[in-house]
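Accompanying notes for the structure given below.
Complex shown without one protein chain; remaining protein chains in place.
Chain nomenclature is as follows: A and B, assigned in order of appearance, with residue numbering initiated at 1 for each chain independently.
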Amino acid sequence: MSAAKPDARSVLEAAHELGWRLPPDLNDRITEAIYAESSEIAGRRVRRRGGSMRLAWQEALDRILTGRWTGIPAMVLLLGVVLWLTITGANYPSGMLAELLIDRWWHGLREVFAAMGAPGWLRGIVVDGMYLTTAWVVSVMLPPMAIFFPLFTILEDFGYLPRVAFNLDRMFKAAGAHGKQALTMSMGLGCNAAGVVACRIIDSPRERLIAIVTNNFALCNGRWPTQMLIASVFVGGLFPPALGGMAAAGAVMGVAGLGFALTWLASLVLSRTVLRGEASTFSLELPPYRPPNILRTFYTSIIDRTIFVLFRAVVFAMPAGAVIWLIGNVHVGGQSLAHWMVGALDAPAWWLGLNGVILVAYVVAIPANEIVIPTVLMLTALVTGQAGAGAGVMFEVEEADRFRQLLDAGGWTVLTGVCLMIFSLCHNPCSTTIYTIWRETRSLKWTVLATLMPFVPGIVLCGGIAALARALT
Amino acid sequence: MLQPTSGVLVCGMRLPVGEARRVLVEDVLKHLRDCRGRGVPATEASAGGALGVGLDRVAKLVPDLVDAGLVERRGECLELTEAGDSYALSVIRAHRLYETYLANRTGTPGDEWHRRAEVEEHRLSRAAQDRLADSLGNPRFDPHGDPIPTRGGEVVGQAGRPLTGFGVGEDLVVTHLEDEPEAVFAEIARLGLAPGMRLRVVERGGGRLSVEAEGLRQEISLAAAERVHAVPSSVGGVPLGQRRLSAMGVGEAVRVLGISPACRGSERTRLLDLGIVPGSVVEAAFSGPLGDPTAYRVRGTMVGLRREQAEQIFVEKV
Partner (left out) sequence: MGGCGSCAASGCGTSGARIAGLTRLGLRPGAWDAVVGLAGNPNTGKSTVFNRLTGLRQHTGNWPGKTIARAEGGFGYRGRRYRLIDLPGTYSLLSASPDEEVARDFILFGRPDVVVVVVDATALERNLNLALQVLQITDRVVVCLNLMDEARALGIDVDVDGLAEDLGVPVVACVAREGAGMVALLDAIHGVSVGEVACRPRRLGLSVPGLTEALDRLTAMVAGAFGDLPQARWVALRLLHRDRRITEAVRTGEIARLGAGDGAAIGAGP
């Protein structure tokens, strides 16, 4: 290659030849050299004024939020406050929405259909099935979401999530998992599908799989309303009204805490068995706290998260509503399909402290967790015959605790409520999440494992609690 | 996406197929190459002994290998042909690449790398090897310091001699760790030795060596020391006897001298990216509520590190 113009081949040959002789820590030295340059520029162009209020304020916050004695209690307290605000705040708008969408519009729609002379089955599917289920989804889901999401987003914008990961890292390390799993878990609190996608921030494939498979133990937005509603009705109901909200929030916290414990336990079991290995590393940037812009956060999180999730729920609720109406109204052998299904599932459900209606609801609601509660309510109404004008149609109760009355009629007890809360935590992920897991892992094995694994603690816990409760009474 | 795609090594030879048989073929070829490297003659018996299979199985296989043009018989001894050598080299490449993958990209403990790679080396096709190599940034050495053969089948020589051959007080750099036998390597892995590490023999006797590795004094058995290769250190670098970031108290500020060679792959890159490079000033800001990790201020940002990582960062007082 003397004087001749070098060509591609000689360039590559030279590169290859020279490559062997480079120092082994070349990358370190190059990074060092670039940093030296950055440092030189920054040193020349950046001036730091001493004693900034903001810095002092951030340090003080970190002393509390990551402090030895205060870090964990502050975390529990923050979650508790968020849940309490959501539960107490959602009550009133929920009732208003129910009155508007169900008591008024549903009646209105029925009258319109009657006036048009529409056949009974059409009115049944459209108004009593699709519309009513959707109305329930909106009135049950919208208010808690519209409060919970903005609060969560404020914490996110503020810079709190990395501190959660920082605080909990030691525990995840003990379970052989990655510290950032605390971040993906937090994202799962919003939506498991998003949480599973967020697992991409974990570099190590082993730890990433652990995070993906266990993400379902983070209660997602589709399940928060179920938790809050059941907790308000059954746990809150055990206390005087003044304390009811706090007790309900405490119960939901308990379930969320159980979710964390199960995440930890499942991670531990996985990293001792099928995903053997040591926790690798944790290098997480802790960004400075930034004061969140509260108004804009409310605006964007309502637009981005709440409306999006609600839209998804509605999309799934409409066909599910039609299915519910159909299984309630198609009769085989003198009984509706719903009666047959509920009857068949009543026995296994009894062992789990649940009832057949709940299990049928979980089958119907595989597409989206959001519609479990509406499905439960509609099926209960069907089975108990509280169905107002005709079979398969939702009930009418004017009082505020309409749920309680209906559920009491369905034979529910505090045990049913508690077991439902646990089962809601420990069952298969929704179809979107299952699909996302498959897309992220491209592995049938891990998708199936992630889908079925939650049932193990679900069955053990529900069965155990039911047996214990029955033994004690 | 999560695991290197496995595939069957297609060699183009007229070899009888069958998974178990192919594995044996590849192991025999590796054994022959190993013998040649050590300058000892290879026979059916040595192969059977080294691989722990019956002599008859190897004996039955050899004629096929000769037919396929992979092995030549010279009297009692077996020797690799050029084709056989290149086949063996490709298996070795698969093995070392996979070990590098395990070390750099997964949390697999060091004493498991070899065992897992022994299985995976028979599954990685050449195309899969190349993909793996690209994704790892075409590494030159595996985590034991063995050179990884290139796509073209080149291997560089191996520098260094056993630790037992050096005198007390000499400054050394580890070049190579032998990964067999397993029990001995487990001791090496436990000591946290890694290629590129600087050490010095400080005392010998009683069937053991006392070494100072990256500033920590450790005892090492002769059997293990025999399998740790090193060369005299010439380049400057992290001096012996320095402190580690993990030993810093909250509020203390130190200057980074370097990162231990035991910290590899993406872990190392991430630390460098976050600004933990020689010369950076680092200050321990606070520890988490459970005592670990600790947040450090570095280059105007706050970074949380686990104790194990901080242990791999060498520092000096500002």
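Convention: a residue touches a chain if its C-beta (ideal position, glycine included) is under 8 Å from a C-beta of that chain, and two chains touch if they have at least 3 such contacts.
Note that the structure is a prediction, hence the values are computed from the model and not measured.
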- Considering the complete assembly, the absent chain touches shown chains A, B
- Query: Of B:E76, B:E154, B:E219 or B:D273, which residue touches the hidden chain?
  - Reply: B:D273
- Task: Looking beyond the chains shown, say which of A:I41, A:L238, A:A261 or A:V363 touches the absent one.
- Result: A:I41
- Query: Which is it among A:T153, A:T281, A:T306 or A:T441 that touches the chain not included here?
  - Reply: A:T153
- Query: Among A:L61, A:A177 or A:A198, which residue is in touch with the absent chain?
  - Reply: A:A198
- Residue ranges of chain B at the interface with the undisplayed chain: 133-138, 266, 269-270, 272-275, 299-301
- Message: Which parts of chain A face the unshown chain closely enough to count as touching?
- Response: 1, 5-8, 10-12, 14-16, 18-19, 21-23, 26-27, 29-35, 37-39, 41-42, 44-55, 153, 156-159, 161-162, 180, 183, 197-198, 200-201, 203, 284-285, 287-290, 293, 296, 299-300, 303-304
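The rule we apply is simple: only the chains that are shown with their structure count from here on.
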- Note on the structure: chain A and chain B have mean C-alpha positions lying a whole-number Å distance apart equal to 42
- So in the complex, which bits of chain A are touching chain B? 16, 19-20, 23-25, 27-28, 31-32, 35-36, 39, 42, 62-63, 66-72, 162, 165-167, 169-171, 173, 176, 179, 203-209, 276-288, 441-443
- If you look only at chain B, which of its residues touch chain A in the complex? 1-3, 105-109, 112, 140-141, 150, 156, 196, 235, 258-259, 261, 266-275, 277-280, 285-293, 295, 299-306, 308-309
